[in-house]
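The complex is shown incomplete by one protein chain, all other protein chains being positioned as in the whole.
As written, the chains take the letters A, B and C, and residue 1 is the first residue of each chain.
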Amino acid sequence: MELIHEHNQQKSTRHAAAFDYIAGELTQRGVNIEALIAQIQAFQVAIPSWALGTGGTRFGRFPIGGEPRNLEEKIEDVGLLHALNCSSNSISLHIPWDIPRDPAALQQLLAVLGLTIDSVNSNTFQDQPGQALSYKFGSLAHTDAATRAQAVAHNVECIRHGVALDSKVLTVWLADGSNFPGQQHFRRAWQRTAEALGEIYQALPDDWSMLIEYKPYEPHFYSMVVPDWGTSWAFCQYLGEKAQVLVDLGHHLPNTNIEQIVARLMHFGRLGGFHFNGSMYGDDDLTTGSIKPYQFFLIFNELVDAMQDPTVKNPPLAWMIDASHNTKDPLEDLLQSVNNILVTYTKALLVDRAQLQAAQESNDVVAAEELLRDVFALDVRPLVAEATRRAGGAIDPIGVFRTANIRQHLIKERGQNSVATGL
Amino acid sequence: MELIHEHNQQKSTRHAAAFDYIAGELTQRGVNIEALIAQIQAFQVAIPSWALGTGGTRFGRFPIGGEPRNLEEKIEDVGLLHALNCSSNSISLHIPWDIPRDPAALQQLLAVLGLTIDSVNSNTFQDQPGQALSYKFGSLAHTDAATRAQAVAHNVECIRHGVALDSKVLTVWLADGSNFPGQQHFRRAWQRTAEALGEIYQALPDDWSMLIEYKPYEPHFYSMVVPDWGTSWAFCQYLGEKAQVLVDLGHHLPNTNIEQIVARLMHFGRLGGFHFNGSMYGDDDLTTGSIKPYQFFLIFNELVDAMQDPTVKNPPLAWMIDASHNTKDPLEDLLQSVNNILVTYTKALLVDRAQLQAAQESNDVVAAEELLRDVFALDVRPLVAEATRRAGGAIDPIGVFRTANIRQHLIKERGQNSVATGL
Amino acid sequence: MELIHEHNQQKSTRHAAAFDYIAGELTQRGVNIEALIAQIQAFQVAIPSWALGTGGTRFGRFPIGGEPRNLEEKIEDVGLLHALNCSSNSISLHIPWDIPRDPAALQQLLAVLGLTIDSVNSNTFQDQPGQALSYKFGSLAHTDAATRAQAVAHNVECIRHGVALDSKVLTVWLADGSNFPGQQHFRRAWQRTAEALGEIYQALPDDWSMLIEYKPYEPHFYSMVVPDWGTSWAFCQYLGEKAQVLVDLGHHLPNTNIEQIVARLMHFGRLGGFHFNGSMYGDDDLTTGSIKPYQFFLIFNELVDAMQDPTVKNPPLAWMIDASHNTKDPLEDLLQSVNNILVTYTKALLVDRAQLQAAQESNDVVAAEELLRDVFALDVRPLVAEATRRAGGAIDPIGVFRTANIRQHLIKERGQNSVATGL
Partner (left out) sequence: MELIHEHNQQKSTRHAAAFDYIAGELTQRGVNIEALIAQIQAFQVAIPSWALGTGGTRFGRFPIGGEPRNLEEKIEDVGLLHALNCSSNSISLHIPWDIPRDPAALQQLLAVLGLTIDSVNSNTFQDQPGQALSYKFGSLAHTDAATRAQAVAHNVECIRHGVALDSKVLTVWLADGSNFPGQQHFRRAWQRTAEALGEIYQALPDDWSMLIEYKPYEPHFYSMVVPDWGTSWAFCQYLGEKAQVLVDLGHHLPNTNIEQIVARLMHFGRLGGFHFNGSMYGDDDLTTGSIKPYQFFLIFNELVDAMQDPTVKNPPLAWMIDASHNTKDPLEDLLQSVNNILVTYTKALLVDRAQLQAAQESNDVVAAEELLRDVFALDVRPLVAEATRRAGGAIDPIGVFRTANIRQHLIKERGQNSVATGL
């Protein structure tokens, strides 16, 4: 874009100085800057279709206007993000909100924008108009076999849509659970779910993965069928190699050491993907990295550590944002999120793993900790900006977004009261 | 009702035996059964208009059908509950969901059903159609003076509606807060809120109370302007004697000792009212007493202890349910809730306070604890059933509700897809 | 004991009336009272040797006097408890605090008192005087092979002591972890631990079980090697059939649904045992059932449900108390704990599982919940008292303990400043 170029020009002096400083500092430490930039450029995060509009709580929703009214407009929004940051080249779909009507046309649109379809996400936590059987009391875990069959069929349909768009991942977030003690029989609910997942698994193409997400509460407030990583992992073991655990950062009880869970799952070869977001209390769905950036770094530190370790037999990970933007402009929020992810990934790449291991092996606690703290304290933002700039994106994506009045253009085009499908 | 009488007849033998046993046991302990029954009968809990329909989460809502379509039908539903349990003789209104169009006619309807209006509740957490200024970024705490003025005016209007219906209580639950660090200036937000509350307070009739509710998170996920009892209390001190703190059982951080907060506030003479519900994770809005019945008993123990202590200068309390029924029939849920409240209140009345004090003063930990545990272990349900029976209600209210197929009648009358106003 | 008999005589009238009432009520419901009493009598809970003295926190310890000074006196204390409640016929040992010097003499003492040795518990969370290598930075997970070997040898020695006393269970609570990010490499720590556990497992007799306990934090405050049930279960799968998960009620993050974990583990056939205690914030080690008695009932409900289900292939469970008595007389606390366990177990036995299943299958949430709530509300204490009385124990064990001035006798015998070994 012309605008991006112009904007980069304005920022170029300050950016170059900042980049030169950190590049020099890291070169002194032995870092290969060009290789590092290539790694940053290669990192791509999927944008969820449902995060392109204003989210809300059960208490209300305050739309911003200009929200995408259909799948095509959602893809256009992701295209815009990717043009700005060159790091969000795919989109996660939610079925039935994003059922493609013309897959061939969509494929063409995606190709033009340099995008692909990431995962397809099934939805059995709501009843759709005209749906034969209700999910009020569950879907894959429902006591009624016909309701379970309906939910299985929906997931199989999701796979079918995904195949048409070259997706390779089915994400199953199961909202089933109970609100009151006694409501659900825990063991039977587990078994019903396992068997229903097994039927979906049968329909999974060989080159696909099925990601099983866990969440301790909400929308149910006494129990969830898949409340923790242990249960997700149990289902994966039941199903087979193509089933893996998906970690969503906001789906943990207070004080959970998430980085350790990540390390465990990779040690077991069963971490399939990530839902990035920020959380202070629960499934807050805030901007990634906005609340606990150091924990986020520690999580990435585990990811990179395991990805660089040839003894770890974990499949490649699906990197996805899963957020809901109640307050901010959704597109600005996503630009912030992707930037925070890249900055944090960059820091994780900079950890000197040999030195860290040496400190750990000798139980030099202060030295080991300071190795991580030192990298976290570095201001590596210019490295990410440079990687994006070289790839054709903006040094300051949000700056361009604002300067170009993009939200105002979208409102003019789509209306003040447009509502993203599914919201 | 005929039905209630008939039902009570069927249950009478078993009920009488159970009542006789516990009455005999307690008489041996020196309890005056008749006085106890009178106290149980005198205890009345307000039903919130918004809990008469099916609630939901941000993920979905699964209506049950037959929900009240307007304020009159809501009042009829409360009348039904009160006919069954003789313990829910008032209704809390939510403005603008429940703006009375014809107060005189409403008053007549209320009189026929033996009901009164409890508190009026303002709503500045949503934008209403046609509203001039948005509450997206706050109401009483908003940075914009005009928006604050609009929110003040709305609260004053709530008082006006309440006056017309003989309410004496304004409940202010302030959803204002922030989702991200930096978004809101804490000190200025407090001061703006204090001053706006001050304006509302000026409009409060002398015989009214203003209850200030606190909540740590949701709908905002970084900070709330009134997150804890200390902040509510600070506002009350700023405002004056008519302002009091409202405790909602689901509005606390994990592991909070709520009973101690209740005792503190009564010691300071500032506990104004209660929102009963059940909670495992946060503002779950479950059936009162469904998750932590012992903690609920300990809370009531503090309430009764302070109410019986002449040195405590606390105003009479407003007893209200505040719940949201996502899974159960809302009316059944409310019958359960009221019953749990009565049973728990009864137990609290049975605590021997002289003996408890003696054990406490001598630090006989086991004796003090066992005094409470013993009362909690007693099966006092027959006492509550007897109190209700004598007052003309049902020994088993849910049993009558089911036998009489009331939900089916309501669906026939109001339709399968009726939605309660405000939901 | 003479005293017990005398005491029971005094209580007999009131007790008989209470028992007759609840027995009659339950008989009407179809319960076989004699069979129920036999089940209650058969339930035995192991007493941990380390709970017989006054516990403490890192801030201080306030001993009560008369604490057992050696293993023999600990066994005598358990004998006393068992004489009073006929339900605590075994003792858990902690090595090296309770190394038996003369196993044959101990066996004789145990036989006289009707006791057995339950589990042996290894201790690698402290350094013992003269110990060659320190556990400051870990034991089975230590980076140093010699330290791991020392910890393995200690566990093998525990097994040896246990074999001499006819124990069949080794409990491994691993305190290893880290206080700071970076200190420990998560994946390598897991692997080292797995291999060290594997060596211990090799030394385990065929008829033994190895129970692996988990705990999210303390004594380390950033990470624990075995923080959650998923990790315990992972180790069990690595080790083999004789390895099972041990659930300690106080070892969970805030708001954890423990009953669901219990159900999961039994469904997988991997729940080996239980550490009973009470908890409000963390590993508080309070009296069992003192804080969340309803959750405790829901946990027992899952245990009984699975134990009664022939399709569940879970080994028999080890029932153990694990508590620390900072405030109460340790023996009174244990009597309370065992009584709470028996009362709760009795209630779980009374749940009508066919009716519950019917309500669950039809998604009648209120009916299912009320089935559990109804049983919980019953006052079944007279059933437990009767079971104990018939077995030769006291209707009111604490009453006898106090009437007989047992603590005073112990202080006279053992001194005011005796300290239980290991405390």
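Definition applied: a contact is a pair of C-beta atoms (placed from the backbone, for glycine too) under 8 Å apart; a residue touches a chain by one contact, two chains touch by 3 or more.
Fair warning: this is a prediction, and the values are worked out from it, not measured in the lab.
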Among B:98, B:213 or B:302, residue touching the chain not depicted: B:302
Sole contact to the chain not displayed, among C:231, C:256, C:287 or C:418: C:287
From B:97, B:229 or B:401, residue that would touch the chain that is not displayed: B:229
Residues of chain B in contact with the chain not shown: 136-137, 143, 178-188, 190-191, 216-217, 222-223, 227-231, 233-234, 253-257, 259-260, 263-264, 266-268, 294, 298, 302, 305-306, 309, 312, 356-357, 359-363, 365, 368-369, 371-373
Residues of chain A (touch criterion as defined above) contacting the omitted chain: 14, 18, 21, 25, 28, 254-255, 257, 280-281, 287, 290-295, 327-329, 332-333, 336, 343, 365-366, 369-370, 373, 376-379, 381, 398
Residue numbers in chain C that touch the chain omitted from display: 55-60, 62, 125-127, 134-137, 175, 178-181, 183, 216-219, 221-222, 254, 279-282, 284, 286-287, 290-291, 324, 326-328
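Keep in mind that, in the parts below, only the chains that are shown with their structure count from here on.
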Per-residue overlap in chain C, given as positions that touch at least 2 other chains: 254-255, 257, 294, 365, 369, 373
